[in-house]
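Let me begin by presenting the structure, written as structure tokens, before commenting on it.
Here the complex is missing a single protein chain, while all its other protein chains stay put.
Coming up: chain A.
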């Protein structure tokens, strides 16, 4: 069966002050029906730009090559009407900052029903009924009352739930969630992760979950993509990816995070930061920060190559990596 979302060799260039800036290079990824897929990497590695490309939300002047097919539709060939149709029922999105997605002056109920009346052409009564149902589905207590509340009367976790309810209003088949829990408490985050997992189980929703927290990636998703400098550098089943990484960058990300139960009192930051767009070195983009670099790393960006069961890695050296058990 063809994947629900099939992105192949996607490249995105944005206009910059001194000429075009290459942001995404040769990104390929798939999401199956009802699958929970994770995308992780440091800030600025192109995670959000990938999401924006899949929702037709790139800034003006962007050039896109490659292909992106969603349920048989070629996304990159869509006009504005086509994009509205995809956003109205195929792909939906939730963002890190749910306050930005919610209008501060309108009640939650109004925002939910407006969306349904415009995109789904429902009448007021049906929209109201569905809105209450949605708020209940995302576990907002007392949905009837919540309909009359304004966003500022909700806590951060409730606002994020409301944003998810709005995203679900049009019954999307794929939800792209861009760091939806980064700003939330772990307790609230746990509730949102459980909610997404339940929606997948109950409605067959597929979720592409973007995060920079590898713990979240492991807890929720079954397959993961590690992004670096606008490229996929490693992909595979999340458990294997994070317990036995094969790319030095994945291993370095694991070393930088707190260890949870097995705290060791040391965090090992990756020296420096990811290259700015257009400033990546000619070879492997991770080379300046990589402890395993060899002269052969400097010639061309390593392509993503198969590396065992359902896994691929973009590294020419493939060093033996020590990973602390946790």
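As a convention for this text, a contact is a pair of C-beta atoms (placed from the backbone, for glycine too) under 8 Å apart; a residue touches a chain by one contact, two chains touch by 3 or more; residues count from 1.
Please note the rule applied: contacts and distances are computed from a predicted model.
Per UniProt, the protein behind the absent chain is "Peptide ABC transporter ATP-binding protein"; the candidates were "Tryptophan synthase beta chain", "Peptide ABC transporter ATP-binding protein", "Acetyl-CoA acetyltransferase" or "Fe-S cluster assembly ATPase SufC". Summary of contacts with the chain left out: across A:11, A:78, A:219 or A:307, the touching residue is A:219. The residue touching the chain not shown here, chosen from A:2, A:267 or A:300, is A:267. In the complete complex, the hidden chain is touched by one of A:9, A:65, A:155 or A:203, namely A:155. Contact with the undisplayed chain is limited, among A:77, A:239 or A:282, to A:239. The omitted chain makes contact with chain A at the following residues, 36, 42-43, 155-158, 184-191, 193-194, 197, 212-216, 218-222, 238-240, 242-243, 252-254, 256-261, 263-270, 273, 326.
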